[in-house]
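Let me begin by handing over the structure; questions about it come next.
The complex appears here without one of its protein chains, the remainder shown in place.
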Amino acid sequence: MIVRPLQHWLRMLFVWRGSVLGRILPQLAVVILWSIAVALAQGTVLGFKIDLTIAPFTLLGIALAIFLGFSNSVSYDRYWEARKLWGALLNDSRSLTRQIMSLADVDATVQRRFAYGAIAFVHALKHQLRNTSAEADLARCLPPEWQARVQSAQFKPAVILVLLADVVRELRQNGQLSPMLVPAIDRHLSQLNEALGGCERIAGTPIPFAYSVILHRTAYLYSFLLPFGLVHSIGLLTPLIVAFISYTFFALEALAEEIQEPFGTEPNDLALKAMSVMIESTVREMLGETDLPEAVAAKNYILS
Amino acid sequence: MIVRPLQHWLRMLFVWRGSVLGRILPQLAVVILWSIAVALAQGTVLGFKIDLTIAPFTLLGIALAIFLGFSNSVSYDRYWEARKLWGALLNDSRSLTRQIMSLADVDATVQRRFAYGAIAFVHALKHQLRNTSAEADLARCLPPEWQARVQSAQFKPAVILVLLADVVRELRQNGQLSPMLVPAIDRHLSQLNEALGGCERIAGTPIPFAYSVILHRTAYLYSFLLPFGLVHSIGLLTPLIVAFISYTFFALEALAEEIQEPFGTEPNDLALKAMSVMIESTVREMLGETDLPEAVAAKNYILS
Amino acid sequence: MIVRPLQHWLRMLFVWRGSVLGRILPQLAVVILWSIAVALAQGTVLGFKIDLTIAPFTLLGIALAIFLGFSNSVSYDRYWEARKLWGALLNDSRSLTRQIMSLADVDATVQRRFAYGAIAFVHALKHQLRNTSAEADLARCLPPEWQARVQSAQFKPAVILVLLADVVRELRQNGQLSPMLVPAIDRHLSQLNEALGGCERIAGTPIPFAYSVILHRTAYLYSFLLPFGLVHSIGLLTPLIVAFISYTFFALEALAEEIQEPFGTEPNDLALKAMSVMIESTVREMLGETDLPEAVAAKNYILS
Amino acid sequence: MIVRPLQHWLRMLFVWRGSVLGRILPQLAVVILWSIAVALAQGTVLGFKIDLTIAPFTLLGIALAIFLGFSNSVSYDRYWEARKLWGALLNDSRSLTRQIMSLADVDATVQRRFAYGAIAFVHALKHQLRNTSAEADLARCLPPEWQARVQSAQFKPAVILVLLADVVRELRQNGQLSPMLVPAIDRHLSQLNEALGGCERIAGTPIPFAYSVILHRTAYLYSFLLPFGLVHSIGLLTPLIVAFISYTFFALEALAEEIQEPFGTEPNDLALKAMSVMIESTVREMLGETDLPEAVAAKNYILS
Partner (left out) sequence: MIVRPLQHWLRMLFVWRGSVLGRILPQLAVVILWSIAVALAQGTVLGFKIDLTIAPFTLLGIALAIFLGFSNSVSYDRYWEARKLWGALLNDSRSLTRQIMSLADVDATVQRRFAYGAIAFVHALKHQLRNTSAEADLARCLPPEWQARVQSAQFKPAVILVLLADVVRELRQNGQLSPMLVPAIDRHLSQLNEALGGCERIAGTPIPFAYSVILHRTAYLYSFLLPFGLVHSIGLLTPLIVAFISYTFFALEALAEEIQEPFGTEPNDLALKAMSVMIESTVREMLGETDLPEAVAAKNYILS
């Protein structure tokens, strides 16, 4: 995630970091060179003069803008839903911590064990979504007797929930937690479980591939034909307008693709690492700890 | 569902598998041939020169794009809601498994029986939505005494829920499950039931038929009249632009139709089979099993 | 509801049943005749030549398309919300049936009485929404001692819920239903109640009347002025384009009006009758009955 | 709320009541007179010929239509959310009535007292939203010992909820209501409370003022400049097109403003009075009363 204050309107025009310009530079260069060639040849290819006039491009350009608008709206919804799911992780970790402290009649050891289990859940999910190794974080947060089972599991966070529920069962059987209060805790375990399933859903189900193909083709074909629509009315200024229009369309398409998979590590993706450290901090603060982990800092304005 | 990493921008232009090009090729060919004929005849039909000018087509094309945008937005919402309902199946199967292990005081046999009942529910729903035979999956997952009743039922998943609720009743009456904890389990049975009803709703209620008719007619009529709007300004280049515009409109219409019934077996539909195997895996892993079924692999990038 | 498989793209162009063409034919005919008259008179009215040029119509046509898109989106949301509410009726009837069988310790007579009460609720709501007589269905589903009170009531489904809650009270007072389990059943009674209120809301609150007026006026005025914008550039072809554009706008406006009141009996409205029979079937199958009512069949592709 | 059946397409064009024409007539008249003046002067002001050409107006008109579409969509969402909140009032009043009859072991007096408390809540909210005196309705529905406290309160409905909760506390302490059933009733009190808060939110938070200003300015400036864009191509017909376009934009802006504050008493606002009488009717019918209040009738098609 890019954390950069909005700047003076003038400087904003020349921002490099945080824009997607880097990603689309090659294809933008190709299109511009192509339009320069068309402009120099005055729209003539192999001796044939090709004049497409601007009218069909107005129509198609607006249609393309409408579809790009739809596509960005879908991508942003995925991004924002993913952010909400991580918000739910925060909320439910806090609620479970509050509940183990308030509803059960247990000492700080059990409270800590349970709350750190929730922290381990969050870290495990982060590693599952980013395909990184959860080993270090699990070793830090889970009691030794749980680690083997979780480490060997395919769906680690789901197994952690089984173990947390096991704690609840023991407390209930020991009489340290009234059966009347169990459903309240169980409800938040179910909600953690829903946040897990929701993240798996977004990570595992891309926007239908055919949408990407159709939009991509239309945007690129459009940009390559556009010079023939402009060259006969604006001549050598063609590359300027083609560059402007292509930039807008390519950039919006690239951004839509970047944020539709919000769990990755591209600049505009969600800061899973920073969020999981923040969850760890607040949960541990609720337990009364004071040596909280330091918040993740942004590097070059990018929070990972 | 098509699982294909987004590719280099250049290769993306020539992707065949996963695009809907195959579905719209016949009508696209007809439109292109028609526009070639119009171009060669210079817009003259039976001696009458037909010049519609481009202006009405700009207006209508943009209107059409707006309606296609609306239609795609509705179709995608159905697709995504269907995906969420299958996400709920995953979440509730996991939660019920966690609950039978944590809330009830039962041995592994009963846990297994209950959790496999949830797995059977998921498979039965998949078969109901795709009109395939649930027999093999039910025989694998359900105890023999349940099979006859479920097999003969018209609404199989609904009957499985009755049988799962029967287990809950027995446990309560045996004293193995406190009545204070029953509502927590019952809530997830209701949620499975809601996911079932939601899938039946999407499968049984298409987008109002008249929408499909109006959009279809407008898109095709538009494409057939378009050559007469272009031929007098761009002459022999008419088929190029007609092909481009028709491709965009036909492809978006075809895709909207494909994903609005997301439970089918077309390439862009949901991967019900892969998802139900995944649910089976994670539930069985939670039970402590280790011989999990293998994940369904994509064939030609398509996950069924 | 029209249940008609999507057809070959060519046949789809000439579908009559299920399109809204029938509804808009008179006004479409008037507009076409008018545009023929204008075309023959070459845009001259009472000796004055009226040339509006196409430009303002492009602008207004696109604006109109945007507002029609908004209007259709609102109408479709009402339609889909109504469908979801009927989905909730299915879900909650099933859940209540499951609960009376699983949570209460009662014999089949009480189970049947309660579950049939839920069925009666659904039929009563259908009759309330369509202004038809609920007498036959109520006589079939309710015990005689309830019928008088329900029949004489102004809000029949609301009174049925009172009677169902009365059964719950009796079971609780008899000790056949633990008070710990009552809230679970009560929750589904509340949800049936919400579905009832939701249907009453949609049925009783139309889209603000002024929207219909503004859109209607703009669409018709547009169609009547359009010939003067086209006749000087495309002459005798004017009626063709006017017919095409008017068809699209009138059809979308008519459809938006049809589905915004989704409980009626027009072709694109919801199939309340088929759905209530389906709910009756599945509930009775859950009770173990085998002589289920036959599913309602479509007549001329229309399911009522 | 305007309750008027949709009429014959021809009559619909000349409807006066229920349209917003009355509200925008003055400014529409000014714009039309201005455009007549411009047309007569052939676009010349103080000797300078002002020709803006139609092109910038096409662009700006479409942009304006997009923003008006956004604005109407936001306003309608507020309107519909407000309607849903009043639907929740109906649902929760009915549910609370059902619960006091089914969950508590009390006689009709207490039932009546509690249910009438819910009715009083609804009336009090209506009066709060419309700034009218709740005195008569409260005197009719509340027991004398509650009236003083409610009347003197700043947030009357919130205080009524405290009093209803007080009844629940007494019943629990008397043993007439099992503590296991209290949460079910308490949940609906919380939901009434949420409906209250939701209405206060909509009533107290307008759409950001700057939106209204930007849209208003753009729409009016556009209409005043438009004649200079049209007069050189369509001459004396300018006022006709200006009137048409201005009517559409002004009317949509006026309607968006009218329904964004849906609790007022303008024609297209919600019929709070009719709804609160309906809630009173159905609740009293559930209690077994038969002398129900008469439904509010529409005056000149307007339901207040």
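Going by the order they are written in, the chains are A, B, C and D; count residues from 1 in each one.
What we mean here is this: a contact is a pair of C-beta atoms (placed from the backbone, for glycine too) under 8 Å apart; a residue touches a chain by one contact, two chains touch by 3 or more.
Since the structure is predicted, the reported quantities are computational estimates derived from the model, not experimental observations.
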item: Touch criterion as defined above, residue of D:Gly69, D:Gly87 or D:Pro267 at the omitted chain; value: D:Gly69
item: Touching the absent chain when the full complex is considered, from D:Gln42, D:Ser190, D:Ser233 or D:Ser304; value: D:Ser190
item: Chain not shown, touching residues in chain D; value: 26-27, 50-53, 55-56, 58-60, 62-63, 66-67, 69-70, 73-74, 153-155, 158-159, 161-162, 165-166, 168-169, 173, 179-180, 182-183, 186-187, 189-190, 193-194, 196-198, 200-201, 205-206, 208-214, 216-218, 220-221, 225, 257
item: Missing-chain contacts mapped onto chain A; value: 1-4, 6, 9-10, 12-13, 15, 18-20, 54-55, 57-58, 61-62, 64-66, 68-69, 72-73, 76, 79, 83-84, 87-88, 90-91, 94-95, 97-99, 101-103, 105, 178, 180-181, 183-184, 188, 230, 233-234, 237, 240-241, 244-245, 247-248, 251-252, 255, 258-259, 267-268, 270, 281-282, 285-286, 292
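Quick note on the criterion: only the chains that are shown with their structure count from here on.
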item: Partner chains shared by chain A and chain B (touch criterion as defined above); value: none
item: Distance from chain D to chain A - Cα centre to Cα centre, in angstrom; value: 38
item: Numbers and ranges of chain A residues touching at least 2 other chains; value: none
item: Chain-chain contacts as defined at top; value: A-B, B-C, C-D
